[in-house]
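Every protein chain but one is kept in place in this view of the complex.
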Amino acid sequence: MATTEKFVLNMGPQHPSTHGVLQVQVELDGENIVGAKPVMGYLHRGIEKLMESRTYQQCVPFTDRLDYVSSMNNNLGFCMAVEKLAGIEVPERAQYIRTICCELNRIASHHVFIGSLTNDLGSATGMIYAFRDREKILDLFNIICGARMTCHYIRIGGVIADAQDEFLQKTEEFINYVPEMLDEYDRLFTGNEIFQKRMQGTSIISKEDALRFGMSGPNIRASGWDYDIRKIDKYGIYGKLDFDIPVGKTGDNWDRYIIRLQEIVESAKIIRQCLDNMPEGPFMAKVPKMLKPPKGDAYHRVENTRGELGFYVVSDGTNKPYRVHIRRPSFINLQALDHMCKGMVLADAVTAFATIDPLMGEVDC
Amino acid sequence: MHNGILYLAGQSLKELMLPIIGSELIVNLIMTLICIGILFMLVAVSALVFTLGERKVCAWIQVRIGPNRVGPWGLLQSTADMLKLLTKEDIIPHGVDRWMWALSPILIFIPAAMVYALYPFDDGVIFADVNIGLFLLIAISSQSVLPFLMGGYASNSKYAMLGGMRTVAQMLSYEVPMVIALMGIVMITGSLKMSAIVEAQSNIWFIFLQPIAFLIFMVTCLVESNRPPFNMVEGESEIIAGPFTEYTGMRWALFFLAEFANLLSIGILTATLFLGGWQGPDFLPGQLWFWIKAFLMVLIYQWIGWTFPRTRMDTILSFGWKVLLPLALVNLLLTGFGIYIFKWLL
Partner (left out) sequence: MWGKGLVTGLKVTWGHFFGKKETVYYPEEKLPMTERFRGGHLMLDVEKCIGCKVCAMNCPNAALKLTVEMDENKKRHMISYVHDIGRCMYCDLCIEACNFKALKWDQNYEAATYFKEDLIYDAVEEAKNRRDGNE
């Protein structure tokens, strides 16, 4: 008599919708998923090892290439860890400029999320609209530091060059444009019944399970736990700013999507407060060219767009770090893929990859 | 009685040849061959026009300029695409079932091209005006389900297999609401002949008499021709290209041609069955009205396709069986009542 059996579908490193080179071995029973095993490592470049033979200032451009879509946040994490280790204090104006750049980068990274999510769901127009808006932010980065994606702007001790008036004025224009931009996404996607049917109630992960896996960032905020390092550690000037943290209820794909849209609104609020209260002053502290921090170690974590990004820097007194370890949020968030995909259809697995929002440069380091 | 331009042109050609050749049989044979040639040319031209047209429409919706490098305004893009496809290497994957794999694109193209014989292009201009026109049309177009499954199975690839399975489920289950929605039209017309359906719309178009059937028909057309938002069969982000994954070059070009022929087909069908076919005010010839309506419908289908994300397999199956089918049956009931009341009033 006829029997059915499970088969393993290899959504391999070259696939239109695995966000980079991620291989997922999906075990299917018809169209239902029984297991999904991610295989990582196709983009490993040995960044942590490379950093052991570079000076501290030379390490900073390598951090750009970890989470290459939100590079300002990575630079910030590393620089703050080294500043903690070496006891450097960053001037006020530099902190305000750093915050503006990081929040702009958060908005840009969420645009990549929206674009790749809608592209995976089948609507190529969503990708183009999201990337068109991201171009405006990349133009802002072009003005302030000369590079669009791998910015290398935030340095140990501050920022490398002052924010010009042109940058501040164009940022203000962009912030005024944000509500109109989000309204277009609401009309095109959030209100769309097909989109809602696809996303609501699929790939649910509960708060306890998410905590067990060690997820962080918007993924765990969607499951109901309001954990945002900007509010807990209050690094930089986040203690002085007034913003809310969007928290979801069920932890399904829909919540992860809506929370990121709301985070764009909150980031715009933060940028507006920074623009209004920006002090005058120096933009870089006095850092020696040959930086030799005292022996010891330091761990500093920042709220990256994807979660908690932590840098653990060990120094042995010379001008090169002895060891740098990076706690990468996408690597840890991706472990929950198997749990999220069990019992779902193949189409929901693709949506789950998209809403976890992994970035392979960060997963593989 | 028939006074469309093409009909008159055909008649005059026949009268020209008759004294030269003498036998009426041979003249008819020659006319048949000419018509077949024209229909094939139509399919080929539709592929040429839509290769560029779809990309331009898609680009304009996505706030960018479409292809504009090859020829002025990108007009030679189709030629470039065809040349590229003709010169590709013919890769035959290891372990395929040779005959089934090779036959699949051909068997998909044949029904897609054959249905053009049944469309009323103008007053009296149909290649085969049979008494069961609509029925034959649906029967021929349902033949394209099996070759998808053949291609999916014979390709020796898991992605293709998934695509083939999805095809059978999706395309077969949407035949039913389509047929029942069209039955309302047949009831009003009283005949399955295509030309009779067009003539029955001389007073009022069927879109006003059967709005529910129009909506159901639009949705089922999109599903039957695998257009987005219902293109799970070749859902690009999940199963890469479904049953087409392992085909390259000219074999893939046949699928491509069949898809564009289908796109034009559903435009023509919607225009013929619901919008009055070739009929229209006299300031333009009937032939031109036909093409205007068909292209308008094609534009609407492309507009819908490029706006919405893809649905999920189980969603559309439940939608088709639980929503569209009861709605089509209700429409049939209402049409029946309507006809009785109309006859009683007269």
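As written, the chain order gives the labels A and B, with residue 1 at the start of each chain.
What we mean here is this: a residue touches a chain if its C-beta (ideal position, glycine included) is under 8 Å from a C-beta of that chain, and two chains touch if they have at least 3 such contacts.
Keep in mind that what you see is a predicted model, and the values were worked out from it rather than measured.
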Legend entry - Among A:Ile143, A:Leu211 or A:Leu291, residue touching the chain not depicted: A:Ile143
Legend entry - Residue in contact with the excluded chain [from A:Ser17, A:Ser109, A:Thr125 or A:Thr351]: A:Thr125
Legend entry - Touch with the omitted chain, as defined above, among A:Ser17, A:Asn192 or A:Asn253: A:Asn192
Legend entry - From B:Leu18, B:Met41, B:Val63 or B:Ile132, residue that would touch the chain that is not displayed: B:Val63
Inset, instruction - Would you write out the residues of chain A that touch the absent chain, in ascending order? - result: 54, 57-59, 61-62, 64, 125, 132, 135, 142-147, 150, 152, 160-161, 184, 187-189, 191-194, 196
Inset, instruction - State which residues belonging to chain B touch the missing partner chain. - result: 57, 60-65, 68, 303-304, 306-308
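FYI, only the chains that are shown with their structure count from here on.
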Inset, instruction - Over in the complex, which chain A residues touch chain B? Could you list them? - result: 7, 9-10, 15-17, 31, 118-126, 128-129, 132, 188-189, 192, 194-195, 197-198, 345-348, 350
Legend entry - chain A partner contacts - residues on chain B that touch it in the complex: 58, 61-64, 158-159, 162, 165, 228-229, 231-232, 235-240, 306-315
